[in-house]
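Please read the structure below before turning to the comments.
Only a portion of the chains appears, each positioned as in the full assembly.
The letters A and B name the chains in turn, as written, and every chain counts its residues from 1.
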Amino acid sequence: MPITIKSSFAFELDRPTDVLLQFEAAKIPEQRILSSDTILSEAEHCARVPAQDDIGERIWIRAEGLFEVDYRAEVEPERLLPEIASLEMLAPHDMPGEAVQYLFDSRYCPADQFQPFVEAEFGGTTGGERVAAIREWIASHFTYQPGTSDARTGAVESFIGRRGICRDYAHVLVTLARASTIPARYVACYAPGVEPPDFHAIAEVFLNDPTTPGGGAWHLVDATGMAEPAQTVKIGIGRDAADVSFLTSFGANNFLRSSVSVEAT
Amino acid sequence: MPITIKSSFAFELDRPTDVLLQFEAAKIPEQRILSSDTILSEAEHCARVPAQDDIGERIWIRAEGLFEVDYRAEVEPERLLPEIASLEMLAPHDMPGEAVQYLFDSRYCPADQFQPFVEAEFGGTTGGERVAAIREWIASHFTYQPGTSDARTGAVESFIGRRGICRDYAHVLVTLARASTIPARYVACYAPGVEPPDFHAIAEVFLNDPTTPGGGAWHLVDATGMAEPAQTVKIGIGRDAADVSFLTSFGANNFLRSSVSVEAT
């Protein structure tokens, strides 16, 4: 089922400023880009570079004045969708090199201090069952409440306050998964059903699918329950929200507007 | 001039535990491994995986009881050694994809809040001059004082307390460089002259060498002043100390001893 995406945003730069953008559906095997169209305001410089782990692209621009981004795409997700709870833990000593960094603490996900908590709360589970238990725990203990968090909010504050938005839910899930020795990363994405419609963020965990040769792979999990993995279109990934923002400005910017619409068609 | 390295450490695991080790000189073009010998205790599992950005290797082991590591190597560093202050800033929009993640905040290096400070303190400088100014500022304002920091200490605390060990010096340098829009990462290494002799940590910044085709490259900087880039042997790199430790244990471990000796011969 193709997903139709329209997103646009605009900002103003008082003087020539470098800005990093990342808002396009990533060209990766698990999602087929049926069509896409990116319209950017004119810029002094514009360069595309591969994004983190080669998933998607970042666009560097250097511009001044009003800058507008308009993006439309039709994307067909084609990923495998095993039940998370059926997946097995990958023993640490079997983890490939590229998964290892996602076991470690990051800016908003200081996982190490959560080890006693995950042992106490989810002690009887491992692997996919552990992740499913974490997802249910967050879903049943947290309140989705825009305006209670901001760009400085990390998993510690969200865990204590038990509220936030998609970014905060993802940070807590990533943190508790890493504390369980399960590699976990942060995924910026588009998904239908996000309310209010906006750029979305969920988590991805590295687990073993016993029905698949090779086995170890990344699997999407959304603690907010708003996004279906089958309909999720990845933009990019990172350790946490510090790594993957649709707009990172290296200098002051005056953000004017954004709108996102995502539909399963 | 070859560098002769001897390092060894030992720990005890009460039950079968996964442990990640990273202590060998990385096999990378900028340093030639003349000889090396790694002796490990027997383990239930032992697997090597590429480390971050393919610089060096991590060794996964699963073991129980006493575990000993003994490493000897002779390594010839062959890196270019331009004067840091002579290097130019790379405009953000010219940065290659692989450098971008090192602009972002990490666990121990929350750079964004330091932007007003670097502007105020180092405002007239950019690029390599900025990095040299940061290095001098740290060197003249900090006291090298083992015992004043621990594994939880990040750049904020070190910046305020103005003291610490190599790890803390590197974190502050990395943080202030990133706040200056200069990609910076953390380097675990061996170097003669470290006092007391131990595993060492320094920073690496991505700058433009106008005398070299291509230009953008990583350059070592040690704010402690103890390590000469010409004699430094890299083990691995990461966003900060969270990523690159000689020993990361996924379960309790009883650390017994370590010794490091590094000599320029």
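Definition applied: a contact is a pair of C-beta atoms (placed from the backbone, for glycine too) under 8 Å apart; a residue touches a chain by one contact, two chains touch by 3 or more.
Predicted model only: the values in this text are computed from it and were never measured.
The copy number for the entire complex in this file, given 2 shown chains of one sequence, is 4.
What we mean here is this: only the chains that are shown with their structure count from here on.
If you average the Cα atoms of subunit A and of subunit B, the two centres end up 28 Å apart.
Of all residues in subunit A, only 18, 20, 45-47, 49-52, 58, 60-62, 91-98, 100-101, 104-107, 110, 181, 238-239, 242-243, 250 touch subunit B in the complex they form.
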